[in-house]
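Missing here: one protein chain of the complex. Every other protein chain is in place.
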Amino acid sequence: MTREAILKLLQEVASGAASPDAALGRLAHLPYEDAGFAKIDHHRSLRLGLPEVIYAAGKTAAQVAAIFARMAETGSAVLATRATAEHAAAVREVCPVAEYHAEASIIGLPAASPAEKHGPLAVVCAGTSDMPVAEEAAVTAEYLGCAVDRIYDAGVAGLHRILAQQETLRSARAVIVCAGMEGALPSVVGGLAAAPVIAVPTSIGYGAAFGGLAALLGMLNSCSPNVCVVNIDNGFGAAYVAAMMLKAGQRQNSE
Amino acid sequence: MTREAILKLLQEVASGAASPDAALGRLAHLPYEDAGFAKIDHHRSLRLGLPEVIYAAGKTAAQVAAIFARMAETGSAVLATRATAEHAAAVREVCPVAEYHAEASIIGLPAASPAEKHGPLAVVCAGTSDMPVAEEAAVTAEYLGCAVDRIYDAGVAGLHRILAQQETLRSARAVIVCAGMEGALPSVVGGLAAAPVIAVPTSIGYGAAFGGLAALLGMLNSCSPNVCVVNIDNGFGAAYVAAMMLKAGQRQNSE
Amino acid sequence: MTREAILKLLQEVASGAASPDAALGRLAHLPYEDAGFAKIDHHRSLRLGLPEVIYAAGKTAAQVAAIFARMAETGSAVLATRATAEHAAAVREVCPVAEYHAEASIIGLPAASPAEKHGPLAVVCAGTSDMPVAEEAAVTAEYLGCAVDRIYDAGVAGLHRILAQQETLRSARAVIVCAGMEGALPSVVGGLAAAPVIAVPTSIGYGAAFGGLAALLGMLNSCSPNVCVVNIDNGFGAAYVAAMMLKAGQRQNSE
Amino acid sequence: MTREAILKLLQEVASGAASPDAALGRLAHLPYEDAGFAKIDHHRSLRLGLPEVIYAAGKTAAQVAAIFARMAETGSAVLATRATAEHAAAVREVCPVAEYHAEASIIGLPAASPAEKHGPLAVVCAGTSDMPVAEEAAVTAEYLGCAVDRIYDAGVAGLHRILAQQETLRSARAVIVCAGMEGALPSVVGGLAAAPVIAVPTSIGYGAAFGGLAALLGMLNSCSPNVCVVNIDNGFGAAYVAAMMLKAGQRQNSE
Amino acid sequence: MTREAILKLLQEVASGAASPDAALGRLAHLPYEDAGFAKIDHHRSLRLGLPEVIYAAGKTAAQVAAIFARMAETGSAVLATRATAEHAAAVREVCPVAEYHAEASIIGLPAASPAEKHGPLAVVCAGTSDMPVAEEAAVTAEYLGCAVDRIYDAGVAGLHRILAQQETLRSARAVIVCAGMEGALPSVVGGLAAAPVIAVPTSIGYGAAFGGLAALLGMLNSCSPNVCVVNIDNGFGAAYVAAMMLKAGQRQNSE
Amino acid sequence: MTREAILKLLQEVASGAASPDAALGRLAHLPYEDAGFAKIDHHRSLRLGLPEVIYAAGKTAAQVAAIFARMAETGSAVLATRATAEHAAAVREVCPVAEYHAEASIIGLPAASPAEKHGPLAVVCAGTSDMPVAEEAAVTAEYLGCAVDRIYDAGVAGLHRILAQQETLRSARAVIVCAGMEGALPSVVGGLAAAPVIAVPTSIGYGAAFGGLAALLGMLNSCSPNVCVVNIDNGFGAAYVAAMMLKAGQRQNSE
Amino acid sequence: MTREAILKLLQEVASGAASPDAALGRLAHLPYEDAGFAKIDHHRSLRLGLPEVIYAAGKTAAQVAAIFARMAETGSAVLATRATAEHAAAVREVCPVAEYHAEASIIGLPAASPAEKHGPLAVVCAGTSDMPVAEEAAVTAEYLGCAVDRIYDAGVAGLHRILAQQETLRSARAVIVCAGMEGALPSVVGGLAAAPVIAVPTSIGYGAAFGGLAALLGMLNSCSPNVCVVNIDNGFGAAYVAAMMLKAGQRQNSE
Partner (left out) sequence: MTREAILKLLQEVASGAASPDAALGRLAHLPYEDAGFAKIDHHRSLRLGLPEVIYAAGKTAAQVAAIFARMAETGSAVLATRATAEHAAAVREVCPVAEYHAEASIIGLPAASPAEKHGPLAVVCAGTSDMPVAEEAAVTAEYLGCAVDRIYDAGVAGLHRILAQQETLRSARAVIVCAGMEGALPSVVGGLAAAPVIAVPTSIGYGAAFGGLAALLGMLNSCSPNVCVVNIDNGFGAAYVAAMMLKAGQRQNSE
């Protein structure tokens, strides 16, 4: 409820068009559904074009489909992450235009009126095993309105692969780097890019990789100062942070 | 070695001004001594106005002073982080205009021709004990060209303190949040801000705080999707990432 | 063996009704089988109305049913926690009035003569995934004689949800808060409530959540001083502590 | 701002006693700057008589003395925890009636008009090395208005020591148990008491005690269901939770 | 090769019955194939009557049966630990007198000529869930020639259960205590027994039990000085150490 | 209170020499202050000749001296472990016959009437840096009445050193092995000895030794089944367990 | 692009056969696709005869077969590690001469023209459970051109087994040691061998083995200075390092 809506309501009360009791009813949820909070959420999603997101893991296909359908009615973009093919089938029955990105495990519905693309955002991954996480990041970012450059299978043991992509890295306005095992790639990319690097440790590896802990610690201790980190396998979160960066940049200039 | 330099060399070969053998010699170290690498570094610091940085911890006062003086000659901004009053005294003998920010433990020399400020960047901290880390972030960000709004002592146990700052958070284009103990503040701020949040766990706490580990894990698992994390007590790194974000945004629009 | 029983025995010895040797035999196990210990257990369950509890995990349906039936004969309340639908079916064959609470995974039989309700106790959880743990706490507390107010899906990333429940929190005489991921909610609730907060870390999350460790450490380091913690996913234990608090309060005043 | 206050405001608008604009102004900061927050804090400290607390560790003697003096002016009780003799000397210069409890490392100033005592609260510790933590708990609890029974040096390797105190444990309305090393005492006490047990792991021990981690894990896994846990060495927090329990109990009955 | 055998060889050389070169050949592998090593193993199993042991986990039923049959031919006792019913069926086809102890997961064949029993050894466990580990210890110890007293379900939350067994504990010459969760029982038993206590942490528990780590750390930090520890769930090892203790005691006196 | 004393009391009641009420008074504290508990402690120390022990670390010289003197009056052996030269000087002022073992950091007073020696007990250590822990074990064991064979500086990297001591190991009735770093020695000794091995991890090492954790884990996972483990650097505890083993052996045979 | 190719290109420019612009085009990717990098890879695999390697875990049988077939066309040796029988069947359909080593889980195709063998390399393992890792190492090493001596089931609890192999160890030019549980074997072997020891911790064990962590820490802290370590279960990596050592030695001498 916006400031304007409240003022309008108060004016109705003043004019007798609304009784105090009826007004109270409409204000009832005010402290929590109040414009202050809703405004942020709303404002954010309206202006930044951020979609509604469903975390599908642990939900039944029917549950995901039901939530997806309800969200789709608002016209905003909708994402379901960690979604299986079974989830996708159920969603597409109720929402046939939704698309399933199998490698990213994402079901997506683009916004009705897509915004201009921001970027470019580079999404880099170290090995082919890291690709599902990288795709979660890349596909999410695309639904969040980013133009994405993918640089895959560019691990540090064969430096020529990442060096061959210097131009792309140099022109990126934000970079997401997904790597498991020793998690060294963000430090290398951090030195090549002129933009913030969001590092995503992946759970790829075995033994002393400890489910992504080795990569996580490596990234937190990066000697490149332009590296920040999100949770293990959290491609979605990295994309969300990156999209906010790019949009916050845009906002500044349009104000 | 730039593209132009290589073309010029090839033209000399074509014209006979250089023999193929001599040209080969000049190309020999090309893959690694190539300007391509230097260019990045140079380009970045020139265009983005990022200062030279000295990590003073573990260095003698004389060492810090000597390095500081050499860097100051280039006219760029210079920062020495984790610097003691003793370090500062030594630096100011050789570079009297340098300033010492005691709470931030930073010795700084502004760039000769300061760039326009970017931002606003909000720097938030949970308790007064977190202030040294928050100040390291805030002072660094200011030297990196950011306009900083400080919101200190706003821990989640007294929500009214952070809620009272909603307007500042809403208008920030990037937010840094420093917190020790349970590290809950970034999640709360993440829900109030419309910008990326860079979380800095601090080593404040005792017992099961394990030197910042509890806060670090908490921040990595934040339920707010716009939160990314840097190393424990790494206020400098958070400011560096934030400044890059803001400048990357600017760059995009000026291109 | 009570003080009175011992005195009676000694009087029998004095009167010759019992020989010293026979008396010794009856006193023989005194230090360990003494009523003193049984009395506590008995006294406690009688006065406080605490039910008998079966931890069903790892037991067969037949085993749980047999134990449940035997306990039910005593007329006290009976609880089986971590119980599956299969466990429930077996129990209800031998004890048809037992109820199965599927989300809480609890089979319960109310006490024959239910005591007056204590409370109110607020049970709060951060996300829908935390609901099974919250329900284990809430249902347990109800069988233990508490009046429970549920506040679900009130994570800190959307503060308006928990702020909307301030009145309920303020009037609660004890609060249980279940949260996974970063476990920040107890600190926030701790600042809003005027009662002790029992925090239950849940194993919800992935990657650096480390099966609930992140939430556990966060809660142990809460900046709200009125927070104490139980084991990961231990909704039962939290309810037990809360019920004892409320009953100990009652006891005091009735004495 | 209560529901009644809003209704009253709306009625004023309806009657013309307040203009819509003026009403908007009074509603403007409602969700976050609302008295609701201040009220809680105020209400809590007024009704429960909880003192102001200073965490002295890391503060200079002058700082502690200044804060202490300012708080003392309000007439409420004041506590400074983790305070050294040097802190105490400085405080007593500005506030001569303050008392220093050396073993508890607490400087305290009782409330001007002390409330009735609540309890009894039993404070138990396993070994003499745990006494500083136990004293922090006991002295804090006394300033918070509790009647405290101390049971010290009652480790489980000599059960007769704790068994000799059964009567005291049985009559306690809350119990705090401080133990280092293996942290087994809370489980044993949990079985003997008819009240909630707040366990405080201490950092006493060496080697695989890992600074209190062994005791902490032991207490979190207690087989006694009436045990909850606070941070390592956090005697203050245990006392705070216990005092809130006892006062919440009282509150209920006086309502 | 025994001292006697070497002397005999030297005498053959002295008498010319063996040439120095031939003798060298027979001595050649002496440092490593020497009877010294075999003697220990042999001597130990002969005198102490220790059985051959097969760790069945991870082996096929056929493999276990084959190894078991080969060992059984020697007439010594044979044990297969961590054995399933399927393993047992296969073994009993080739060795019908072997017995399967389902709760202990042990297949056993007593020695042809059983030795005199040593002991008594008390085997204690905290909860019914710890019984498989306790049974592994108890059954192993019996095959190793110990007289075993079982004290089960004697957790510290109900002290009367363990106190009722004081006499048995006092007369035991060695005690094995199996406990999961907080692992407090060995400390309590250590104070009641006049013999060494071998503590076995079990993996029983959840959450912060971390698969037995909590119990392991607790036991390593026991405040009872007569407690030593073996690996998590290692009932076999505890029994082996206990049997060696009892037999070493016997040996001394028979020498 | 012994069985005999209770019988005598009952006979006095029967004869009228004591009234039931008076008898009740004398029995009053029976369940917890009963001789049953004291008897164990007493019985144990009388029969097994175990000394009183003071943990000197963290106590002042004056405190240690005072406790030591009081214990010395009973005529039993007295030990102060982790004692400095300063502690020793203070003790020897009040108890001149006490001896200080500097390498073991132990102040000891032999029992007035020393018992027969038990053993032999072998104390082995891996490197010279482990000697303080080994000496704590060896000296403690000697005061506890054991005959000790020391085998020092016998690390596994030079196997000939430990192999040269096979005869001593083979004849030992119990073995204590102290080792830091990788903690491999107990496994090797376990294969050479025909007796239980009590392994003591030491905190010797650096980096991934993690203060003795590497050695501790190694020893807990020993492939020799006759190995049990005590806490890091706990030479005292190892000696205590070993002495109890040897005395329990003796007891059996003398009964 | 080789040095020769560049020279040839420059000569074409000199002769006018290529224009400077066209030459620039061909040189364009030089800094990163330059022969410098390819040369290393190529040179290395050509001279050292290292095979192409496929990590089969997580790939479908069809994927592995397709990659294998493509690599086999180059004539170099090909390895697929962590391969199942199903992978093997698929590979042998497209490449019938490939061999499947079931215990090592390796599918291998020898180089068309096998190089001279290097070595000898000793591969040692502690228990039969460690054999799959040891076989991964041994088979890999053989495909990499090493002559391998296997020493299996030589754990330190029965020293005679490893001592019997001293001659083999003494003559080895590199040694790989695979061990789980306490991981003590590399230290013992390190003392017996006159060559570098590459230690491979295995995940064999339970409880406090923590999936190989105990063995890993043990090996990192080895008291034998000639021990280095690879990841848990990484038999392949150990073989790769060993083969490089042996080939680097050869290279030196042939230069």
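Here the chain labels run A, B, C, D, E, F and G in written order, and each chain numbers its own residues starting at 1.
Basically, a contact is a pair of C-beta atoms (placed from the backbone, for glycine too) under 8 Å apart; a residue touches a chain by one contact, two chains touch by 3 or more.
Remember, it's a predicted structure, so these values are computed and weren't measured experimentally.
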{"item": "Omitted chain - touching chains that are shown", "value": "A, B, E, F, G"}
{"item": "Sole contact to the chain not displayed, among A:G108, A:G127, A:G145 or A:G237", "value": "A:G127"}
{"item": "Among B:G158, B:G212 or B:P225, the residue in touch with the chain that has been omitted", "value": "B:G212"}
{"item": "Positions on chain B where the hidden chain makes contact", "value": "29, 31-33, 37-38, 41, 58, 201, 203, 211-213, 216, 231-234"}
{"item": "Chain F, residues in touch with the chain not shown (by the definition above)", "value": "129, 158-160, 163-166, 206-209"}
{"item": "Chain E residues touching the omitted chain (full complex)", "value": "3, 6-7, 10-11, 13-14, 16, 19-21, 23-24, 27, 30-32, 34, 36-37"}
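Here, only the chains that are shown with their structure count from here on.
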{"item": "Chain whose mean Cα position lies farthest from chain B", "value": "E"}
{"item": "From the options E-G, C-F or D-F, the pair that copies B-G, where over half of the contact pairs coincide", "value": "C-F"}
{"item": "Chain pair, C-E or C-F, that carries the greater number of C-beta contacts", "value": "C-F"}
{"item": "Between chain B and chain A, distance of the C-alpha-averaged centres to the nearest whole Å", "value": "24"}
{"item": "Shared-contact residues (touching 2 or more other chains) in chain C", "value": "31-32, 34, 36-37, 158-160, 163, 166, 191-192, 207-209, 213, 216, 220-221, 231-232"}
